[in-house]
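Below is the structure I would like to discuss, written out as structure tokens.
For this view, one protein chain was removed and the others were kept in their places.
Labels run A, B and C following the written order; every chain starts at residue 1.
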Amino acid sequence: MAPRYVDLDKCIACGECAAKCPKRVPDPFNAGLANRKAAYILYGQTVPLKYAIDPEHCIYLAKGKCRACEKVCPTGAVNLDQTGVHRLLQVGAIVLAAGFKTFDPSHLDYLGLRRAPDVVTSLEYERLLSSSGPNRGHLKRPSDGAEPKKVAWIQCVGSRSLNKCDNAYCSGVCCMAAVKQALMTAEHVKDVADRAIYCMDMRTHGKNFESYYEKAQAQGVRFLRSRPHTLGPGPQGKGVRIRYASEARRELILDFDLAVLSVGLEAPRHFARLAETTGIAVNDLRFAAAQDLTPVASSRPGIYVCGCFTGPKDIPQSVVEASAAACAAAGQLVLARGAFVPETAIRPVIDVAGEPPRLGVFVCSCGANIAGVVDVDRVAGEAAKLPGVAHVENALFACSQDFQERIALAVREHGLNRVVVAACTPRTHEPLFQETIAGAGLNKYLFEMANIRNQASWVHAADPAAATDRAVDQVRMAAAKAARLRPLSEPKLSVIPRALVVGGGLAGMTAALELAKQDFTVHIVERQAELGGNARSLRATLGGQDVAMHLARLRRRVEEEGRITVHLGKVVAQVEGYVGRFATTLTAVGGHGESEVVEHGAAILAVGGQEAKPNDYGHGKHHRVMTHLEIDRALRFGSLDPYDVGSAVFIQCVGSREPKRPYCSRLCCTHTLKTVLYLKEKNPDLRAYVLYRDMRPYGERELLYQKARELGVIFIRFELETKPWVVVGGDDITVYVKDHILGDLLELPADILGLATGIEPSDAADLARMFKVPLDADGWLVEAHAKLRPVDFATDGVFMAGMAHYPKPIEEAVAQAQAAAGRAGALLAREEITLPGLISRIDAALCSGCGVCLAVCPYGAISRGEANLAEVNEALCKGCGLCAACCRSGAPSLAGFTDADILAQVDAMLEDHS
Amino acid sequence: MQSYLLAKDRLDGFVSRLADRLTVYVPAKGADGLWSFVASGSAQPPLALTPEGGNTNMPPKSFVFPRTEVLMRFDNRAGEGGMILREEPVPAGRAVLLGVRPCDAKALAVLDGIFGRRASGDASGEVSGGAFGADPYWAARREATILCGLACNYPCPTCFCDQMGCGPHHREGLDALWTDLGESYLVTILTERGRELASDLAPAAQADLNRAESLKAEAASLLTGKFPMDKIAQRGVLELCELPLWAELAATCLNCGACTHVCPTCHCFDIQDEVKGERGRRLRNWDTCMSGLFTRHASGHNPRGDKLARVRQRFMHKFKYIPVKRGEAGCVGCGRCIKACPVNIDVREVVRAMNEQAPQTPEGAA
Amino acid sequence: MQTRIVNIRAAAKAALEEGLCRVVAGYAPGAIAMRARPVFIDKPEDAGKLTWSSFCVGNLAGLLTQAAKQASGRIGVVAQGCVSRNLVGLIGEGRLAREDLYVIGVPCLGMAERRKIEARYPGRAIIAVEESEEVFVVRGKRREERMLRRDALRDNCYTCVQRNPVIYDALVAEPVPDTGGGDIDKVAAPWEKHPPGERLAAFQAAYANCTRCHACRDVCPLCYCSTCFVDESTPQWAGKTGDFADVATYHLLRALHCAGRCTDCGACESACPQNIKVRRLTSKLEKDVRALYGCQAGMALGESPPLTVFRPDDPQDFIK
Partner (left out) sequence: MTREAFSPRIAAFLCSWCSYGAADMAGVGRMGYPADFRVVRIPCTGRLSPKFILSALRQGADGVWVSGCHPGDCHFISGNLMVRRHFTLLKNLLEYVGVEPGRLHFSWISSAEADKFARVAADVAAAVRALGPASGALGALIKAV
């Protein structure tokens, strides 16, 4: 471990070291577009918020003189004599999540990156847009600081290219990033004149991505199908001149104010060393190698890999893999589970019920951070006059260990029953002080902070009197609230260590097996008479692994696994309970026969989707007009022989990306490529055509596309307005399509016509309603957060996996199944859940049962109880307070933020005003 | 008793001369079409003391018993031991209300009996009425307000003042009574302080007095909707309380405060402290027996917890409890509540039922 | 009008006889001219007590919740367009159940503003008003005047958008044109026309006479809270006085509480003993909710009130 030169326990993040540090260095976090000091925080939201000394640039560490930071640090946290340490950790599993780097195009002269000042990389542009970036969110171009009105994006810089670099794959995320940046540009630039994205294909294949792409088109973002060959400075060296060939095969020159290079993702060089050290294999693309059916397993047992370490991917998929890797590791560690959980001691608690408030107010100086601006004596003096205040004390550093003892002592000596600390911010320090008063025997909720540093002394240094006024008021407000606080309990809820998996496809089975591996019992409920779902029709994975064999293995393991009970031909009829304690009734499909109740602590919804049935292009009129699954089945069972096929035509986006089914089904392009390659490999004489709108074989799937082109497969692009049409006559299938480059109408005879029809969700409306989880307009389950919580629901204890979330290929479905199992396992592994104290309760006397709170609660935590009045399920309430804000009669009250609490603060802030 | 004559075309001049000495309020029609008492200076001349529809929308009660009245103020900002309690001064100067209808004046006389009134002109004078002596706030404002009545020549269909110990030309509570004789007003002085309102008027002739007498008789004859009330006095409180009529009323009564707020005799109030930081004030606000909050105890218990009990209270108070205590009804028959009630509850029908309705048959009885 | 009365009585009688409901809420003639009073009848033979006129200006929906609690079984209600919309709203809010209601629907010709009629004949006592579809006959002592219905309509009835009931089990007249003929957007939110600096004065003037009797609240079918915010005592954040600050707080928040739920039935204005034009606030919210979220309260069963839902692209120009 490299030295930080700052003691984490002592640093209070006051920033004095950075203020005094004489050494300015380019700030890597801002892509070098701004400077920071050698004493620095990486970025504003760093956790923990503590400074560090950059040894590469520190004058003292380099030249032996300076130590300014050490002198100025008020807490003595700077320790320039720190040395690196070696630590030996004994672990049962390792997760490698080493990330990626972006492609550096500065050596590619034709892109003009360092030659034209107004060419920036997408990462640099991201910083230019960011309100925490070098220009504080004001978009300025580098050359002259002017606001760019015309911006261009160049896609596939360092991706899909063996010519200029060695990255044949698609980076998968840049198209969406460019669309996002284009839309955000309009938010920064009022009168934006032109936004042009130069692309080959637009790959907006993720959930809700296509609609975002459409929104950009509707807003006038231009998508130019071209890979510009030269970027250079514009007139007077400002702006960017772009030369490119249009689809109409003409060379065009366009001037922009700024150009953004959408740089791809790649494995940094040190991955090779890391792989060597850890003994894991890397693949041809220089990422960690993993198999489609075990997407987070490295080549070495016990070492798991996730995120962009195994190849480029977007945030949700990275988060899915992170949970999947955690799940896999947990399965490995099951025997040692709980071994390092510390015992929590039960502490005696002072009963403050019925006592009048006796407040202790502790006013922190934070060295000179507060006291240098705010008159802390006046703050303390004013606090002493407040009603209910029994004790006031100043502190040099309220957060110091010895002052925690002072606070505890004061609680005992003065019989305090509420504590107010006027210091920094509750966001970082509330837990510390709560722990202190809890140690002194007070319920931790009898605490309130007044923020007089971050939100007073630090920002009002120019006007100490006003800063002091504000501090006095904030303390009065905190005291007014504190006087009203009540002790709160954190109820505990025991967890039934059993999971229910709805859906017995690949995702469902995988999730069940992962949970069983973690020693939980699992019930799988499957509507059909056998397990397997869509995988029964699939032939091979992306990497060529045999799906049928894997499926057979999985089914055998499920059947042999004693912890798993399978309910075939059954559906969920009723769900009662909530996180940790569900009781779900299963009945036979159609509702016949006896029902069965399964009690479980968590549920995984893996009800999948299915291939859409086409109703055009002659499907159903000719047996050789086939969908993907029909072709896969025919090939698997031998009814289709590749050697009999002279010509094969594939039509992409059948029914997809059209108003009736607006989303992109994500996997059909790759599926077509796999099929056409299989056919072509078996029968090299085959003439194959793929008619497409955008080819979207994202990530390493791009290699299939490349290979298909190498093998002579012909790709013809069409627009939504000029879709191909199919004539079926007798035995013949003929496909007509207008070639977008030649402008000619092509006639393609086809022995087989493959239709890439996309995926439709299973009808999950009832299931969603019963588990109180949402469906979107297209019928997919809606995750709690599109990026950060991709397998969770807002409703606790319910998770999702597989295609019920969105169409996805096997490797992603498997990863998501592992992720869901990981999330569910983390819940089930706890004997009990501690519920937060700050939740809502309904005062029945005030409730009139109008139902507003039920409607607005994001967590479905409120239901109608006795006399039709509202009731909060405390296991589900997260304490947002929407119910309290929306109720007209004030029936719900959110502990810690009741109407009375907040109104008391409002009263206090204005009591001496006007 | 002396009577004078004031020609109508001299009314404006008379009022403006009066306004030199006193604050004069006269009935005037507002932009919203409603009649109310306004300071004479802000009324559009020529003045017309006779509101369409017979009377002002609200009775002049609020001149003596304001909707919100500050009783005192307090301030602790001087710190420990510095608590200051300050009495709220009663508005200085006297006011005269012209055109007060006899029913509304009678209402103030009824309230004198409840709040108590001091003998005129003497702050320490003898108290008349008032269960706990004179309410100083009421007494002070009452003392500062001279009431100059205007007799009703054309009572409204909703009027029943004659049934309530009052009448269209009733004089109780007034300092002077004016009678509209057509071209002029007959000004009859009723009290000493009423006298100063006639200092520059010519005495009336006997013919004028005769004309006024005949108008009085004519007005009385227009009040036809008689209803007996005699049995109420004989019926016991419990018997009255258990009449079926209350449930019938409660089915549609909204328990709003419209009837009580327009009523010239309703006088329930609530005293509250309003505090801001270290200072505040004590207030008396109109309250209403229709509101559950009016009687709710700190414990949460409410002796008048349902609508039935509340709607019953208003009528029992006016027609049973006050008569028992004071020997006269707590209603003056102005009829405002009949017009104001959103569900058209008619006090006359209620009183008739209190008088006549048969008691509820016990359940199970034939 | 007579047809409506006859058919209301017939419908109520039949419904009570056939057990379609246990009680019917309707209107009986008022004690004085230009009034009608709510009445509950539970015997078929009492159907003759029911009436209908242009002075049925309350809102029976508000009385139903209490009645529904007391009467076991279905409850009948005479409802014109706006009241039926309030029934829909109350069903959505769980106050009533559709299956517990028997709605006797009345295609409405618009209700009359008695103050407009009184203002037309100042100083003269009106003893009775009779009406036909087009004309009001105003009778006083020894006189009789005629007045066109459209001149006597309440403001809200002139701009009504739903005069026919949206739900009903029996309809007592042929449907009428749904709109009252006026353009709500021309008259809604009248102070928008004032420059910002003059609006507070207009607000103050309009509510100067408010005594806080709360009749506007208590007649409103939306105001069924067991404790209204102005009656809250812990904490009592809204004052109890007649000071304008308290009057304003009461009316502003009450209007907000009705936002997206108000059917512009006008009962609040009709109930106000001080003739305060309460709709100057509520019409602003009705207009905004309609313009911003495309919602009109109570038009169809099963719709979510606009303040319990959102669209990701709801307008937010004012948010920095």
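Everything that follows uses one rule, which is that contacts are C-beta pairs under 8 Å (C-beta built on N, C-alpha and C of every residue); 3 or more make two chains touch, one makes a residue touch a chain.
Here the structure is a predicted model, which is why all the values come from computation and not from measurement.
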Given that one chain is not shown, what are the shown chains it touches? A, B, C
By the document's definition of touch, the residue of A:S161, A:S211, A:S400 or A:Q455 touching the omitted chain is A:Q455
Touch criterion as defined above, residue of A:D473, A:E561, A:E760 or A:D796 at the omitted chain: A:D473
For a quick check of understanding: of C:A189, C:C210 or C:A297, which residue touches the chain that isn't displayed? C:A189
I'm checking contacts with the chain that's been left out. Which of A:L753, A:A784 or A:I842 qualifies? A:A784
Note that chain A touches the chain not displayed via residues 13, 15, 19, 41, 44-45, 49, 130-132, 136-137, 424-428, 451, 453-456, 458-463, 466-467, 469-470, 473-474, 477, 784-786, 794, 838, 856, 858-859, 878-882, 884-886, 894, 896-897, 899, 902-903, 905-907, 909-911, 913-914
Where the missing chain touches chain C, by residue: 189, 191-192, 196-204, 229, 237-239, 243-246, 248-249, 252-253, 255-256, 259, 281, 284-285, 288-289, 292-293, 306-310, 312, 314-316, 318-320
It is residues of chain B that touch the chain not shown, namely 274-276, 279-281
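Definition applied: only the chains that are shown with their structure count from here on.
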Could you compare the number of C-beta pairs in contact for B-C with that for A-C and name the larger? B-C
Measuring from the mean C-alpha position of chain A to the mean C-alpha position of chain B, what distance in angstrom results? 71
Taking each chain's centre as the mean of its CA atoms, chain A sits from chain C at a distance in Å of 50
Touching two or more other chains - residues of chain B: none
Seen from chain C, its contact residues with chain B in the complex are 30-33, 35-40, 58, 62-63, 66-67, 115, 118-119, 122-123, 125, 127, 209, 211-215, 217-219, 231, 233, 239-243, 267, 270-271, 273-277
Residues of chain B touching chain C in the complex: 30, 32-34, 36, 50, 52-54, 57-58, 67-68, 154, 156-158, 251-252, 254-258, 260-262, 270, 272, 274, 283, 285-286, 288, 291, 293, 307, 336, 338-340, 342-346, 348-349
Quick check: in the complex, which residue numbers of chain A touch chain B? 385, 845, 907-908, 910-912
